[in-house]
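With one protein chain held back, the other chains of the complex are shown just where they sit.
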Amino acid sequence: MGKPSLAVWKFASCDGCQLSLLDLEDRLLDIAEAVDIAHFPEASTAHADGPYTVSLVEGSITTPRDADRIRAVRHQSELVVAIGACATAGGIQALRNLADSDEFVRTVYATPTYIDSLATSTPISDHIEVDIELRGCPVSKIQLLDVVGALLAGRKPDLPTYPVCIECKARGVSCVMVAGGIACLGPITQAGCGAICPAYDRGCYGCFGPAETVNVASLAWQWRELGIEDEALVRSLRTFNTAAPAFAAASAAIEDR
Amino acid sequence: MSFVLKRSELDQLVTVLREDGYQVYGPVVVDRAIRYRRIDSIDELAIGVRDVQGPGRYSLVERADDAIFGHTVGVTSLKDLFFPPRRAVWTAARDGDSYRFEPAAPTGARVAVIGARSCELAAMSIHDTVLLGGEYVDADYEARRKAGFIVSIDCTEPGEVCFCASMGTGPGADGGFDLAMTELRVDGGWEYVGRYGTQRGEAILERVEHRVPDQIEIGQARSAVSAAAGAMGRELTVTGLPEFLASHRQHPSWADIADRCLACGNCTQACPTCFCVSTIDTSSLDGATMTHDVRWDSCFSLDFSFMGGRPQRASIDARYRQWLTHKLSGWVEQFGSSGCVGCGRCITWCPVGIDFTAEIPRMMERIDG
Amino acid sequence: MDDQASTLIPRPFEVVAKRRETHDVTTLMVEPSDGRSCFGFEPAQMGMIGVPGVGEVPISFSNHPDTSRCLSVTIRNAGAVTAAITGTEVGGVITVRGPYGTSWPIDLVAGRDVLFVAGGLGLAPLRSAVFAVAEESAERGSVGIVYGAKTPEDMLFKGDLEIWGEYDDVDVHLTVDAPTEEWTGGVGLVTALFEEALDSVRTPLVMMCGPDLMMINAGRDLVARDIDPSDIWVTLERNMKCAVGLCGHCQLGPLFVCKDGPVLRYDRVADLLEMREV
Partner (left out) sequence: MHKTDRLRSFRIEELTRVEGEGALEVVVDGDEIVDLEFRIFESPRFFEAFLRGREYTEAPDITARICGICPVAYQTSSINAMEQILGIRVSPQIRDLRRLLYMAEWIESHALHIYLLHAPDFLGFPSGMAMAAEFPTEVRDALRLKSIGNDLMACIGGREIHPVNPMVGGFHRAPTPDQLRAVEPDMEWALEAALRTVALVSTFPFPELDLDYEFVALSDPDEYAVLDGRIRSSEGIDITVDEFNDVFVEEHVERSNALHARIRDRGSYHVGPIARFNLNREQLHPVALKAARGIEPVVVNPFRSIVVRAVELVHACATGLDIVRRYVRPESPAATAPVRAGEGHGASEAPRGLLYHRYRIDESGIITDAQIVPPTSQNQLRIEEDLRRLIPTILGLTDEEMQHHLEQAIRNYDPCISCATHFLDFRVHRS
C-alpha cells in the first residue's frame, strides 16, 4: 500500500492557515515522512496529479473560476478538509455579503473591471461536500496536526464544539468578563485555540466561529450590563466568521431589536 | 496539640517543604484574580488584598492591613492541582500486530498547598469518595493525593457568595489537612495559630521554629472562626432539597433559567467537585505509539450526552437541570453527600451571574404560591 | 485477580474469527493475546472495546457465557471506533477491558416463564441470556422471544433464532417494520406481538433491550397487560467513556448506567425514561 497523499489548495484567504502547516516546524519532516505531499504550491514546486487521499482547502469561494476549481478538487480527493474561517464560514471577505441588502435593490454584481468577482464570499461547504472542518482565523496548528494524525490512524479528530470558556478555565485564566468587565465572546465561540485572548487579558473576538450553543440574547444582556452597546456586539459578530449561520442570525437579530 | 507561628516562621515552613521536594502552591494575585500558583516564599502570596465577589462579578481591593489570607477562594481550586485539566491514563507502543501498554507514570510532582480553605478540603474529600471510594479508582488522582501536603487556613472573613456554613463544610476545617491555621492579628503583627492533622504534618512542623499557644490565643482563633460562620454572604436550605429537585424535573423555572444560561460550562469547570471527564486518544504520525488521555468535560457540552445519533440533552434547560440536580440531589444518592460545598465559585464565575441560591427559593415559591 | 488500577488499562485480544451478521453488523470472536487467561462475564455485562490510537467504546458481550476461552462482540458500524474495531481482520488485535456492569436476573428465572423482548441490535446483549435460560436453566418455565428489526435483512443471529425456536417450550415471534415479499413473520412494532407471545408465557419475567423509545412503549404496553413493573428488566445505553463510574457521562437521574446498570429494573427507571432529555 502506498503512502497517503496530501494536497493543499488555496482560495480567497491570507495564507495563514496553510502557513500553519509549515509552522509545525519540528513535526514537518515527520509529516513529510508519513504522507506524500503531492501538491502544495506555497512550499513546493513539485506537483503530482491526483487523485489525492486528503485535500486541505484554505480560503473562501469568491470568483466563478474558484467555484469551478473547488469542484475539481472534490473530484480528485478522497477526503476534503476545510481549514480556517475563510474556508468554513467565508472569512472576513464575507462582509461583502451584507452589501446585498435592501439598498441595492436588484441584481448586485461587480463592475466590469472586476467582473471576475462574485457578489458573495462563501464557505467551501456551500459548494461541495466537506469531510472535516477546522475552525479558526487562523486554525490551531495543534488541531491541524491532530487532524493529520487522526486521518492516518482512522480516528475522529479531537475537535470539541463546546465554547472557549471550557478551555479558559482549564488554562486557569481568571475570566476577563467577570474579573475585568471586558466584553468577551468566549461563551458563544467554539473552543480550539486554547483560550488565547483571555490569557492575554482581552476578550475573545470570536475567531473560531460559533460554538455548539449560542445564547446571544443572554450575552447581549450581560454586555449591556458592562456598558457595551449593541452596535459593538453586532460588529464583534461580523468579523472573521460573519457569515457563519449562528453569528449571522444573531447579529441580524440584535440589529432588529 | 497545637502551635503558633510568626510570619517569618510561616516562610520557614515553605522552605522546609521545598527542601523536602514539594512544589509549594499558594493563593497568588495573577492578572485580575487570586489563583493557586507555585511559590518560593510567602512574599509572593496575595498579601493585603481582599476579593469582592458577586454573581458574575469579581474584583480585588486593597486591604487596610497586610493579612496574607484576608480573602476567600480564588478562581482555581485544589481540583486544578490534584485533578488537573488533562493527563494521560496509559500509553501504548505498537509492534506489528501487538501492543504493549503502560499505565501513565505517576507524576513526580509532590504538591504542597498553603492556604487551602475548609470548603476545598470538603470538596477534596468528596473527590476521595468519588474517585477512590468505589470499586475502580483513579490511579493518577490517588498518586497525587498520597503525595500531597495540605496546609489549611480557616476563613475568618467569608465573602458575599460563600455559603459553606449552610453546607456544613466550613468556615473552619476539621479534617483533611496536614496542618491547619487561623491567621490572627496580634499587637500589630500576625500570628498563625495552628493545629496538627497528621503525623506527617507534625514531622514537618518539627523542623520549623514555633511555640505552643496559650489558651487565650486558641480561644481567639476559635471565636474568629465561629464569628465567620454567622457572617456568610449567602445561605441555602438543604433539608428536603434533594427530594424537591428529584421530583421537579419538569418545573417551569428550568426554562426561565435557560433563557439566561449560556451553557458555557464555567460553573462546572470552576466547581471544585465537578469531576466529569472525556477521553482522548492520540497516536504518533507513524502509528508506533499511542496515548489515552482524560480531559475535563462538562455536562453543559452537547457531546457529553451524545447517544443514538444525537445529544440526549439538547436543550439548555435539560443541561442546566442535569447539572444542578446532579450536584444537589443525585449526588446524595450516589455518594452520600451533596456535591456542593458552598464555595460560591459557580455564582461568581458564571459570566451572566446565575445564582442557584437565589433560583432555588424562587422555584420552591413558585410551587407553593 | 487484577489489581483495581490496572483493570482500567486495556488488554490486547486477538481476533480469531469474524462473522458478518448484516450489512453493518459484524461479530468478532476474540482471545487474549497477552498470555493471560480470558475473564468470565455474566449475561448483559459489557466491556470497553477499542483500537489503540482510535478509541474505545462500550459493547456488550454476545457469546454464550460459559465459553470461557474467548469472547464475542457483535458490533454495528456506527462511527470511527466501531469501524476500526469491525475493520480489524482475523489475526489482528483489538483491546478489551471489563467486564463491567450489572447482568440479567438469571437467578430469578427458577420456576418462572420468561419473555425476552429485543429491538434491533438489542438482541446482542440478550443473546447470552437466551443461551443461559433456554439451554441451561432446568427449572425455567416457558420462554417467549419477541424480536423486531427494521427489515428481514437487519435481523441478527438468524441461525440462533431458528435453533431457539426448536427448543421445548420456546416460542420465537419476529416482526419487521418493512417486510420483503418472502417475509412470513409479523409486521410492525414489537408490541403488536405481545398478545400472541403472552399466550404461551404467563406473568413472565421480562428481559428487554432496544432503543429507548421501543422500551418506553413496550414497557407501557406490558404494564397495561398487568405485568408487574418489578418483573420487567431492561438494559440501557448511554454515552460512556470509562464504564466504571469515573467519567460522569452515563448518568440517568441519580443512576450511573455503567455501574448501576446497564441492566436495571423497569420500575426504577420508567419515570426517567419517559421524561424528556434526562
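Which chain is which? They are A, B and C, in the order written, and residues in each are numbered from 1.
Criterion: a contact is a pair of C-beta atoms (placed from the backbone, for glycine too) under 8 Å apart; a residue touches a chain by one contact, two chains touch by 3 or more.
Quick caveat: nothing in here was measured; it's all calculated off a predicted structure.
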**Request:** Mind giving the shown chains that are in contact with the missing chain?
**Result:** A
**Item:** Omitted-chain contact residue, chosen from A:Gly16, A:Gly50 or A:Gly181
**Value:** A:Gly16
**Item:** Chain not shown: contacting residue from A:Ile92, A:Val147 or A:Val214
**Value:** A:Ile92
**Message:** One chain isn't shown here. Among A:Glu25, A:Asp49, A:Glu129 or A:Asp256, which residue touches it?
**Reply:** A:Glu25
**Prompt:** Pick from A:Ala7, A:Cys193 or A:Leu233: which residue touches the chain that isn't shown?
**Reply:** A:Cys193
**Asked** If the missing chain were put back, which residues of subunit A would it touch?
**Response** 10-17, 19-20, 22-23, 25-26, 28-29, 32, 37, 40-47, 62-63, 65-66, 91-93, 95-96, 99, 104-111, 113-114, 116-117, 119, 137-138, 141, 193, 196-197, 199-202, 205, 207, 232, 235, 239-240
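Please note the rule applied: only the chains that are shown with their structure count from here on.
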**Asked** Looking at which chains touch which, would you call it a line, ring, star, complete or other?
**Response** complete
**Chain with minimal offset from the mean of all protein Cα atoms** = B
**Request:** Could you tell me the distance, in whole angstrom, between the mean C-alpha positions of subunit A and subunit C?
**Result:** 42
**Complete:** Expressed in whole Å, how far the mean CA point of subunit B lies from that of subunit C is 40
**Request:** Mind pulling the residue numbers of subunit B that touch at least two other chains?
**Result:** 281-283, 287
**Asked** subunit C: which residues touch two or more other chains?
**Response** 53-55
**Prompt:** Which bits of subunit B are touching subunit A when the two form their complex?
**Reply:** 30-33, 35, 56-59, 75-76, 80, 85-86, 259-266, 269-270, 280-287, 295-296, 298, 300-303, 316, 348-353
**Item:** Complex contacts: residues of subunit A adjacent to subunit C
**Value:** 153-156
**Request:** Show which residues of subunit A lie in contact with subunit B when the two form their complex.
**Result:** 27, 30-31, 33-34, 146, 148-149, 152-153, 155, 158, 160-163, 165-166, 168-180, 184, 186-188, 201, 212-213, 215, 217-219, 221-222
